[in-house]
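Only one protein chain is missing from this complex, and each of the others stays in its spot.
Chains here go by letter, A and B, matching the order in which they are written, and residues are numbered from 1 within each.
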Amino acid sequence: MRIRFAGMDGFLGALGSLLVVTYALLPVIWIISLSLKPGRELGNARFFPDTLSLEHYRTVFNDPQFPAALLNSVGIASIATGLSITIAIFAAYAIVRLDFRGKHWIFYGTLAVAMFPPISVVGPLFELWRTLRLFDTWPGLILPYLSFTLPLAIWTLTAFFREIPWDLERAARVDGATPSQAFRLVILPLVAPGIVASAILVFIFAWNDFLFAASLTSTDRARTVPVAIAFFTGSSQFELPTGSIAAASVVVTIPIIALVLMFQRRIIAGLTAGAVKG
Amino acid sequence: MGVYRLRAGRFFQVNKWPARISSRCSIALLRLLFLLSLGLPVWSCRNPEPVGPPHLTWYVFDEPSGAFREAARRCTEFAKDRYRIDVVSLPADADQQREQLTRRLAAGDESIDIIGMDVIWTAEFAEAGWIREWPMRSTRRASAGRFPITVQTATYKNVFWATPFTTNVQLLWYRTDRVPTPPDTWDEMIDSAEKLGRNGRIQVQGERYEGLTVLFVSLLASAGGTVLDAGGQQVSLEPEPTRKALQVMKRLATSPAADPGLSTSREDQARLAFETGNSAFMLNYTFVWPSARQNAPDVAANMGWARWPAVLPGRPSRVTVGGIDLAVSTYSRYPELAFNAAECLASRDNQRIAAQRGGLPPTVSALYNDPAVRRRLPFADVLRAALNDAVERPQTPLYADVSLAISRTLHPMRDIEPDRDTTRLRKAVQRALRSEGLL
Partner (left out) sequence: MRRAQNVKGWLFCTPALAAMALVTAYPILDAVRLSLYRYDLRHAAPPDFIGIGNYFSVLSSEVWWQALGNTLLITTISVFFELVLGFALALLMHKAVFGRRTVRSAALVPYAIITVVAALAWKFAFDPTTGFVNSLLGVDRAWLNERWSAFGVIILSEIWKTTPFMALLLLAGLSLIPDDVLRAARVDGASALQRFRLITLPLMKPSILVALLFRTLDAFRIFDSVYVLTRGAHGTESVSVIGYNTLIARLNLGLGSAVSVLIFLCTLAIALLFTKSFGTPLLRTGR
């Protein structure tokens, strides 16, 4: 009886897992197959390509717009990530390790900022950036990105730091390690995975932004990938840029997915930690 | 914290990587990220100033036949190292073109030199200080031989801002096998379409967008009205012509001859529907002709053209003019060269090429006698007559808002109540003119 149930459960579970995987991957596979269809097959309304072709990838990389946008995206998202993680490490450390008045208040503030609708600040920023000549520059995007990367970073780092047995450091010191040794050999290996996971999450958020990038940039100087893709005009004059858009989408999606899958476990911990901590 | 541990312990025990490798990996990645974030700002400070003659950038909509690129190539050659013209394509959709341009111009972007400006943007761009006045000494050259209406689109507050390049007006396309002579008025057209029954549909633009405004403005002008007064400051919308125009729209939308997809129909949907063969009439631009010959030869074989139907019997229709003018950005670093280049791009020869290759009607009226142009535009005479009577859409810096006010108030057409909406329309346009309309 028990065994039959287990078998049944297992079957249902496997079926469910299959469903979930299909669900999650469907649009990804669709856009990949679209990007591999040669131009004449784009209108055939089939899911999979009949013949494979890399022509759209060539088009996308030969067009000056896309490589520039890729560079901008990588640069802007990395700097925003580095900056917000650095700032957030201090805040998270203080929240976890120090006992001071107004701590809750800081946390609430962070939370409030995380819920902030970006459209509410885009107008004044546009106006301000025009006068400060920050419009269409890297700093002009990195600064607004802090509004959502910082709360996220503080949050996930706080959660990770709570897990760390900070007492180990003292133990190492008692065992004769120097402060720098204690930090390097004991604390750093403990915090590094959490920091990296937070950094990946923050990076994804910055990488994903469309509203700020669409409003505060205008040329290849600072335009990021989501905007470049959404405004793609296509370099081939005779075809709809559908294929190029698909190819560009695949190029920017695959590395992120790889990164996420590599750090899957930590990222899930970081994502959910903010919500559940009694 | 206890809870967190519990969860972490229970949930993440399925850890396939030994913890040490994972953290070593992480540290390496951390260092990489750090280096990247140090290195990238330095890298980003690159300054790509090309050597050689100044590059002038021409922002213009993506023209599929390549006629614009050809014009740029010819003018670059002609300039003999004084400048080079690079074409940057804007999206196909006019609203998106405008959005991208205005955002750049509002931020003082120096990378724009020549702007392929839709005829409805002149007032807005001029008022905002984004484009330069055309130099007095070459105004005559830049407007010579053009249809007066096209010169008017480039003129705002008695100043000439841009050189007219291509133009366009709608014609009435009809099925010669079903309708022996084209109808003179809208009422005649709807009557004869209703008589034809299943094969008598009328294709117009009824979606809530610029095309609906164009339809209304053309009807209004044909009925003898205008949207704004001559100064462009006050609402005009004379009650009689306005009501007449709205009545026509209402009658069309509620007629069995209307396409079921009228409320989402744009120029391209209308073209596709006409090409399927069950329509007798279509109001559309000239691009439908080469398209029908290619996609639906049997429809094209029976395709006739005529001027837009009149609203009032005995009073010829007046339709809205489209097309683009070439202007020079205020922020261009080489304004003198840019004016030169724009003049060259919009020259008679380049207009001929645009007509021959891309089927874009020229603004130089003499070209309508050119055999090569007439081969490509066999309806050149009708087009010229329509252009001579054409009107422009309201010239106001707030045109985008005014147009939205009109299309929003009149969509969907079947719900129009001519009496009530004459008032509603007036109010909506008034609000838009006070830049109050949130549209």
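The rule is simple: a contact is a pair of C-beta atoms (placed from the backbone, for glycine too) under 8 Å apart; a residue touches a chain by one contact, two chains touch by 3 or more.
Remember, it's a predicted structure, so these values are computed and weren't measured experimentally.
Trainee: Specify the residue from the set B:Ser65, B:Thr102, B:Thr139 or B:Asn302 that touches the hidden chain.
Mentor: Residue touching the chain left out of view: B:Thr102.
Trainee: Of the residues A:Val60, A:Val74, A:Leu134 or A:Ile154, which one touches the chain left out of the display?
Mentor: Counting the whole complex, the residue in contact with the absent chain is A:Ile154.
Trainee: Looking at A:Val60, A:Val74 or A:Ala88, which residue reaches the missing chain?
Mentor: A:Ala88
Trainee: To test your reading of the contact rule: which positions on chain B touch the chain that is missing from view?
Mentor: On the side of chain B, residues 1, 3, 6-7, 10-11, 14, 16, 95, 98-99, 102-103, 106, 124, 127-129, 207-209, 264, 397-398, 400-401, 408, 431, 435-439 touch the unshown chain.
Trainee: Could I get the residues of chain A that touch the absent chain, sorted low to high?
Mentor: 9-10, 13-14, 16-17, 20-21, 23-25, 27-28, 30-31, 34, 42-43, 45-47, 84, 87-88, 90-91, 93-95, 98-104, 106-113, 115-128, 143-144, 146-147, 150-151, 154, 162, 204, 207-208, 210-211, 214-215, 225-227, 229-230, 240, 242, 245-246, 249, 252-253, 256-257, 259-261, 264, 267-268, 271-273, 275-278
By definition in this document, only the chains that are shown with their structure count from here on.
Trainee: Express in whole angstrom the distance between the two chain centres, defined as the mean CA positions of chain A and chain B.
Mentor: Comparing mean C-alpha positions, chain B is 37 Å from chain A.
Trainee: Show which residues of chain A lie in contact with chain B when the two form their complex.
Mentor: Answer in residue numbers: 71, 74-75, 78-79, 81-83, 129-130, 135-136, 138, 159, 162-163, 188-190, 192-193, 195-196, 199, 215, 218-219, 231, 233-234, 237-238, 265, 269, 273, 276-278.
Trainee: Under the stated contact criterion, what part of chain B meets chain A in this complex?
Mentor: For chain B paired with chain A, touching residues are 1, 3-5, 7-8, 12, 15, 20, 22-24, 26-27, 29-30, 33-34, 36-37, 40-41, 43-44, 62-66, 69, 89-92, 96, 100, 103-104, 106-109, 111.
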